[in-house]
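Dropping the structure in here first, questions after.
Of the protein chains in this complex, all but one are displayed in their positions.
Labels for the chains are A and B, by order of writing; each one numbers its residues from 1.
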Amino acid sequence: MGRHFSMRLISGLAIAATLGVASPASSATLRMAWSQDATGLDPHKQTAFSSIRLLELIYEPLVRLDKDLKIVPAIASSWEFSDGGKQLTFKLNPNAKFQDGKPVTPADVKASFERVLDEKTAAAARANFRSIASIETPDQTTVVFKLSQPDVPLLTAMASINAAIVPASEIAAGSVGTKALGSGPFKLEKWDPNSKEVLSANKDWAGGRVGVDVIDISVLPDETAILASLRTKQIDFALLNDPLVATLVPKETNLTLNRTPVLAYHVLQLNASRKPMNELGVRQAISCAIDRQDVLDTASVGEGKVTGPLTMPGYTSDASQLFCYKRDVEKAKKLMADAGYPDGFSATVIAANGEPATAASEAQVIQSQLAEIGVKLDIKMMELNVYVDAWLKGDFDMAVALNGGRADPYSMYNRYWTKAGNLQKVANYIDDTLDGQMQKGREETDPAKRKAIFADFEKHLVEMSPWVWLYTSYSYTAQQKNVQGFIPTPEGSLFGLSKVTVQQ
Amino acid sequence: MSYLTRRLSTFPLVMLGVSVLVFVAIRMVPGDAITAMLGTEAGLLTPAQREALANYFGIDQPIAVQYWHWLLGVFRGDLGISVTYGKPVLGVILERFPLTLQLALMSMCVALLVGLPAGVFAATRNERMSDLGVRIFAMIGQSTPNFVVGLLIIYTLSAGFGILPTMGEFTPLLADPLRNLGQMILPALTLGFAFAASVTRISRSAMLDVLSDDYVRTARSKGVPKRSVIWRHALPNALIPVVTLSGVEFGYLLGGAVLVEQIYALPGLGRLVLDAILQRDYALVQGCVLFIAFNFMVVNLIVDLVYVALDPRIRLGEGG
Partner (left out) sequence: MLRAIFSHPSGRIGGTIVVIYVVVALLGMLDITPHNPLQQYRIDRLHAPNTIYWMGTDLFGRDVASRLMKGVGQSFFVGFCSVTLATFAGTVLGLTAAWFGKAWDGLVMRIMDVLLAFPAILLALLIIAIAGPGTWTSIAAIAIVYTPIFTRVVRGPALSIKGREFVDAARTFGSSRSYILTRHLLLNLIAPLTVQVTLALAWSLLTEAGLSFLGLGTQPPASSLGLMLADSRNLMETAPWLLIFPALAIMISILGFNLLGDALRDILDPRTRRSAA
């Protein structure tokens, strides 16, 4: 027995020694962590938020959106619409270089967009660029896009990493998905999927000096582990998804939490092609019976803001003015009765596990609220892929969703609320008013008139209630106090890391 | 010899069965690599784009054809290409395997180092307070879900003591032993905790069995000291069930400990398969399951052989 005891003592000391060792940070390494890793490296194909977060550091589009969602130069230094909005001309930044030192030329821009438009690439973003009829490259720094019709939102669509400019030589070699060669502030040195990536600063970056030399990203699937790592100073910077974890960060004296309102919206999608939700009265009753603020307070601990369909600055309106945004159970009951369902009905609501993190909680609050007007909901939580499969087929009664937002109302909603929208099957509702408003908004160039058109669109959409919009939340990043200079954007982009420094 | 050859001859058949089961099962799960990659954006694809992607992922052909091609590849040693890693499946698996192997070995060590002495000790003090104490402790170990243990450990260490091992990466043992141990010790303790409890109970009951054997009783009555009886006769025989149980547990741990790896963010085999299933990386799922099943069967075979060799009663008893 004595032998055992002393062995345990020795091993105990060894354990203490190894545990105490945190990896020493070199003066310019940013140690980062997130819970979901990128799923691939092809900027034209990848649409997952987690992939985009990574690719935004490596690749660049022609233009990008700043923290106020204004379009600012990226690879292009200037641009202009002409010919009644049917021609878009870009002048490229002559200093823009790819990470192998070669300059970014109009030929690369043309090749990149042609790749996006090629159906064989299967680029989901192609739907936003169908108005491009041809691309011309008159000289060394100019690219001209000729459009088949005026398309004001096209410029905003080009600010996405799904329209990144990749080297024409890489396209020809077929290596775009396997080798990450972009013009952005960071180079991908190493990628271990679902485990780790290492990025190093691009010394030739045209956008200026990068504040750190290396970014070291660990994938920690459990967000409480991310919090623990922040606490013990193992990591300097982290991306968090779950409000329940994020709200614990401000309690730590050495940590800062950045809350940025995002464009993505939490919504309860109704399937208006199924009884009884094909009745307008039933849909409106559901809208009136839901207390949006309560869902926000319970599921997301109040982290966010109740919203209507339009979530982007410049188009948001006062949500309290929208139809039934103040809970009215009596009105809801009357609407149900008038529609022929005084005793309510039963339905199933689907939600994806963990996408968003608050999905299950939202479903349960909604279930409880709708029970008061006789709507008995059965909750079906699904693994993400299974949910996506059902969602794409429109195979649900109701669905709890967190859908992505865009800076422009047309790009955000044309897929659902136009007659030709590719996700009409998911929206399950369309009428002439909506379609007409969308088309007008697409062509109108005057900002004030656009705002008015889309305000009407929003009002009509909420009244017809095919979906019940709930709230927008925040994108969370947490950092140690010695990390300076990070500017978040409403799209949740981590591009601001290019200007970050780590104090010693 | 005939026992060995008989057991070995069932290998190919069972592996084939496993391969069919996993091949079909993963394709029955709703969603595919396309929805996994694009999520809800997959709805924006035109039919031509969808076809191009299906071709790229290798899922556009009938199942039987896909299976046949894959099986041919397996016989050549080629388990296919993982779409999430862009690399050959076998390579990806072998990269993750050392961590899982080390974790399994370390957990077993923890369990045996703690469990065996505890079990023997409790057996020699049978029915007294110390025996009861050990057994209750063992019970608690076996009754706590390992992910609860893991969560509590992480929380206590970080919030209470401000320390935590680096998570999310794996430094190979030979590259930096100290760092490696720092990363592995907590997961090994978490996993070993539950198994230590099993070892305690099994070794205790095995010791009790042996101690009451006629052979032992006779030796004792002849005046052979208790200690000698324990070490030279009781212990070796009591070890037999512990060995077999350890073997089974080891085979099981070689399949990766999904929950513990998830909590400690270890890039091991368990998480590899789980992520592969979630991302519908069919080739990777199939390859992993085959690999794990193979290891499990090999370990079980070795355990059975050792058991037959060690236990004289079996050897002399039925004709095999």
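By definition in this document, a contact is a pair of C-beta atoms (placed from the backbone, for glycine too) under 8 Å apart; a residue touches a chain by one contact, two chains touch by 3 or more.
On a predicted model such as this, the values are computed, not experimentally measured, just so you know.
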Options B:55, B:130, B:212 or B:228, residue touching the unrepresented chain: B:212
Determine which one of B:151, B:173, B:224 or B:243 touches the chain that has been left out. B:151
If the hidden chain were put back, which of B:74, B:164, B:199 or B:292 would touch it? B:292
The listed residue (A:50, A:142, A:278 or A:367) that touches the chain absent from the view is A:367
Applying the definition given at the start, please give the residues of chain B touching the unseen chain. 10, 13-15, 17-18, 21-22, 25-26, 28-30, 126-127, 132, 135, 139-140, 142-145, 147-148, 151, 155, 159, 201, 205, 208-209, 211-212, 252, 255-256, 258-259, 270, 273-274, 277, 289, 292-293, 296-297, 318
Touching residues on chain A - with respect to the absent chain: 222-224, 242, 244-245, 248, 294, 297-299, 353-354, 357, 360-361, 363-365, 367-368, 379-383, 386
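Operating definition for what follows: only the chains that are shown with their structure count from here on.
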Seen from chain B, its contact residues with chain A in the complex are 29-32, 35-46, 48-50, 52-53, 56, 84-86, 117, 151, 154-155, 157-159, 162-169, 178-179, 181-182, 185, 262-265, 267, 271-272, 275, 278-280
Residue ranges of chain A touching chain B (in the complex, touch as defined): 1, 4, 14-15, 17-23, 33, 39-40, 45-48, 119-127, 177-178, 192-196, 218-222, 224-225, 227-229, 231-232, 234, 383-386, 388-392, 403, 415, 422-423, 425-426
